[in-house]
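Provided herewith is a single structure, encoded as structure tokens, for subsequent inquiry.
Every protein chain but one is kept in place in this view of the complex.
And now, chain A:
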Amino acid sequence: MTVMDLESYEDALSVYDPVMGLEVHVELGTKTKMFCGCSTTLGAEPNSQTCPTCLGLPGSLPVVNAIGIESAIKIGLALNCEIATWCRFARKNYFYPDMPKNFQTSQYDEPIAFNGYLDVALEDGEIFRVEIERAHMEEDTGKSLHVGGATGRIHGASHSLLDYNRAGIPLIEIVTKPIEGAGARAPEVAKAYVAELRELIKALDVSEARMEQGQMRCDVNLSLRPHGREKFGTRSETKNVNSLRSVERAARYEIMRHAAVLNSGGTIVQETRHFHEEDGSTTAGRIKDNAEDYRYFPEPDLVPIAPARDWVEELRAGLPELPRVRRDRLKTEWGISDHEMQSALNAGAIDLITATIDAGAPADQARKWWMGELARASNETGKELADLGISPAQVARVTALVAEGSLNDKLARQVIEGVLAGEGGPDEVVEKRGLKVVSDEGALGAAVDEAIAANAAVADKIRAGNLAAAGALIGAVMKLTRGQADAKRVRELVLEKLGVQG
């Protein structure tokens, strides 16, 4: 890997205008594959979910999954697309062992949905409209394991091993029109678009759209043109950028790289590039030349899809409240800013907060824990909030314990820590760790007496009217009670016992 010269981001943007195209693949959450009845459950033994159809054995015939079609139409409608009245599948022919059929069943010039848009909210609340070119149906490929190379990559491998469990799982590929006019905010627009699309897919309940599991994958196409020029520059295609943060970083890196190449008098080669999670860089992959010839033709083993208009309208009527509309509503209900809502969205916390409120927690408390303590835990462990191991109901229980006075915030944090460590539910952790605010006045009084006795000099200062010194005694009491006292009550007791007015 050679070290690539990069232009500074500001300098790149002062000379060039970025144009992006985003291609997102979404793996649908159907029970079975797109063209056969094999299960799609993740984590099965290699090659245990295949059949003659998805293995491409002679004589087998594909039959379309009805939910696959329905999901594609729902996605199209939610993206404000027109839905084809008649369309076909096509064979995309290529030589690569990830598809045993030697072609991928896809759609070519007759996508099921086309001409739409998605409005996305940027960090500051500005709405940017991303135009959608098309959404078409296709199938996923098998998983390759490259053996014998240094890093498990295909280069240098001695041979490869194929698991076809994933081959044939339905995919929807959503392609934007060229995104122009975003300027310096292009990387932010890219990230916001993918985030919004993910929310939309989840709201439609057609996929869990978990990027870290490859259920949603993004290709970032980017080119630069000098300001004022209409014609697009040559683009690079950065493949498989699989987190929101990476989408933003990949776009940013490519802007800086293209600018450096162009400024030094070079030309951009149309090629695919690989994104590297470790340092946010991209490196060259295949050069796209004319040798790429997929020889698309209509799939002769499948009949056309002609969605009836009343079915399409029925699906349109059944669409859920769309995420951006819902967020606007929740923003008002929770009384928070655009920016706070955007943070909750980026953290994947909106549904969790909503569920916590539904479980009885006040909105501000629900938001405080998910966006504070739990977001921190998520950052530290690299796990998504939803996978941390604490449920909205459990968070609601913690807020209830704080509200009734049996926990203070410090203890509540320890309870959450215990739940995350797998010690059980909140009540169980309270019980096991003995985490209760000391409300026994006798015990508290004894602790105060002990602290005064041990800190006679401090006590004298307080008696002499130096109330600021009370903090040291309160600290000593908290220490004696292992943080389980109500600090306000301790202060009252300290002052009372020393005979001073608070």
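Rule of thumb we're sticking to: a residue touches a chain if its C-beta (ideal position, glycine included) is under 8 Å from a C-beta of that chain, and two chains touch if they have at least 3 such contacts; residues count from 1.
Rule of thumb we're sticking to: contacts and distances are computed from a predicted model.
For the chain of the complex excluded from view, the name given in UniProt is "Aspartyl/glutamyl-tRNA(Asn/Gln) amidotransferase subunit C" [choices: "Ubiquinone biosynthesis protein UbiV", "ABC transporter permease", "Aspartyl/glutamyl-tRNA(Asn/Gln) amidotransferase subunit C" or "Nitrite reductase/ring-hydroxylating ferredoxin subunit"]. Check A:Val269, A:Ala306, A:Val325 or A:Ala464 against the missing chain and you find that the one touching it is A:Ala306. Touching the chain that is not shown, out of A:Ile67, A:Ile268, A:Leu330 or A:Ala487: A:Ile67 (per the contact rule at the top). Which of A:Leu42, A:Leu55, A:Ala443 or A:Leu495 touches the hidden chain is settled by the complete complex: it is A:Leu55. The omitted chain makes contact with chain A at the following residues, 30-32, 36-39, 45-52, 55, 57, 63-69, 86, 88, 93, 95-97, 100, 144-147, 154-164, 291, 293, 295, 297-300, 302-307.
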